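With one protein chain withheld, the remaining protein chains of the complex are depicted in position.
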Amino acid sequence: MSKRIVIPLALALGVLGLLYVGLQMEDGGLPSPLVGKPAPPFELESLHDPEERLTEADFIGQVAIVNVWASWCDSCRLEHQHWRALAQRGTPIYSFNYRDRREQALRYLEVFGDPFEKIAFDPQADAGLEWGVYATPETYVLDAEGIIRYKHIGPVDARVIQEKILPLIEELEAGQS
Amino acid sequence: MIGRALLRPAQHHRAPGALAGLRALGAVLLLLAGVLVAAPATAISIGQPLEFETEAQREQYYTLVRELRCTVCQTETIYESPAPLAADMRRRVYQMTIEGYSKNEVIEFMTHRYGDFVRYRPPLQFNTALLWVSPFLLLVVGGVAWLQVVRRRQQMAAHSDLTESERRALERFRRGD
Partner (left out) sequence: MAILVNLWITIDMLGELGNFALILALCLAAVQAVLPLIGTALGDERLMNSGRSLAVGQFVFLLISYLILTWAFISNDFTIRYVIENTSQSTPLIYKITGVWGGHEGSMLFWLLSLGLWGLAVVLFSRALPREMLARVLAVMGMVGVGFIGFTVMTSNPFERVFPGPMDGMDLNPLLQDPGMIIHPPLLFIGYTGLAVAFAFAIAALIGGRLDAAWARWSRPWTTAAWAFLTLGIGLGSWWAYYELGWGGWWFWDPVENASLLPWLTATALIHSLAVTEKRGGFKVWTVMLAIVSFALTIFGGFLVRSGVITSVHAFATDPDRGTVLLALLAITLLGSLALYAWRAPKVGLGGAFGWYSRESLLLANNVLLTVACAAVLVGTLYPVAIEALGMGKISVGPPYFDAVFMPLMLPLLFLIGIGPVVSWKQGSPDDTYRQLRWVFLVCVLIGGVWPLTMGAWNPLTALGLGLAVWILATAAMDLGKRIQRRQNQGWSVALRGALRPNFFGMHTAHAGLALIVIAIAMVNTYEVERDVRLETGETATVRGYDFTMLSASNVRGPNFDAQQVTIEVRRDGQLINTLHPQLRYYHAKPQMPMHQASLDRGFSRDVYVALGDHLGGEAWTMRLYYKPYMFWMWLGCLLMAFGGFLAAADRRYRMSKDRRRLSEKEIDRSDGGVIEDEPRPAAGTVSSSSPS
């Protein structure tokens, strides 16, 4: 075959192949460049007590989950049960209350339960920007040294908990002891 | 890499009363802005006038907000996006600009948190090498193709198409007689 045909054919097949692969791709959200990096610093009020200051040091010390949520966020409500369940397991779950009002956030916790060890109140998304938050809810897994090991964007479901988060936590905790 | 001061937003960024009157607060601060150049505590809304110390800073800000992509709406720059995240990013870009950070430092700050995805001007690096090289490559291929075709047609003109006397006339003409 002459190159008159081979070249266009190769180009056509290349583009078609790429589009086919593109069609099969799942949108997993943005990969976070923070995975593998230390938890970014912040300094915020505690949601429960405006006098209490929280920093990243409060989240570090053992394998932990950091969740970003807000009372206005419907999909946060969806995943809330999982945090309640996970909290009983003993793994500390910290959280950022993101771009919210204090009264509403507190009422939300009253109604749906409060599984969070500590909650940093972040009404202006100051910490949010540092942590690369772009859509609530988001969930991070920190190891004992405070390195971000995993990030999930969007509500977690039972599958994510069972297949990703729990195994990772167990692995990290095993490595720790 | 980037100043610690930046990573820990200064106190005045967290205004008391928090979210109760985001807009009212903005208005108050705007009044202040006339008096002293202070970074706005709240997100920067679209069309909000900003004070800069120098023209260079103004230009840097407006260049940057046009080159950073809003990660929520995904098809808009933070300059035009109405999303709250874009407003936060505008604020951070503004703060960093008036605090004297260079364009590259601001971009690095954002990339560090949100990945290369936020850069509408892709950086020249391993995974974008082909992207930046391809236009030149394509142009070279096109140029070579042009040369080849033209040379072939020229030879046709010299050999096949013309009668003997015409070709001699052409030769004469080329010599410039």
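By written order: A and B. Residues from 1 in each chain.
The rule is short, and it goes like this: contacts are C-beta pairs under 8 Å (C-beta built on N, C-alpha and C of every residue); 3 or more make two chains touch, one makes a residue touch a chain.
Model, not experiment: these values are computed from the prediction.
*Asks:* Residues on chain A that touch the omitted chain in the whole complex?
*Replies:* 1-2, 4-5, 8-9, 12, 15-16, 18-23, 25, 30-31
*Asks:* Hey, which chain B residues sit against the chain that's not shown?
*Replies:* Within chain B, the residues that touch the unshown chain are 23-24, 26-27, 30, 45-50, 66-67, 69, 73-77, 79-80, 82, 115-122, 127-128, 130-131, 134-135, 138-139, 141-143, 145-146, 149-154, 156-157, 160-162, 166, 169-170, 173.
Convention: only the chains that are shown with their structure count from here on.
*Asks:* Roughly how far is chain A from chain B, going centre to centre by Cα mean, in whole Å?
*Replies:* 28
*Asks:* Which residues of chain B touch chain A once you look at their complex with the stated criterion?
*Replies:* On the chain B side, the touching residues are 4, 7-9, 13-14, 18-20, 41-43, 71-72, 84-85, 88-89, 92, 111-115, 117.
*Asks:* Okay, in this complex, where on chain A does chain B touch?
*Replies:* 30-34, 40-45, 99-102, 121, 123-126, 128-132, 134-135
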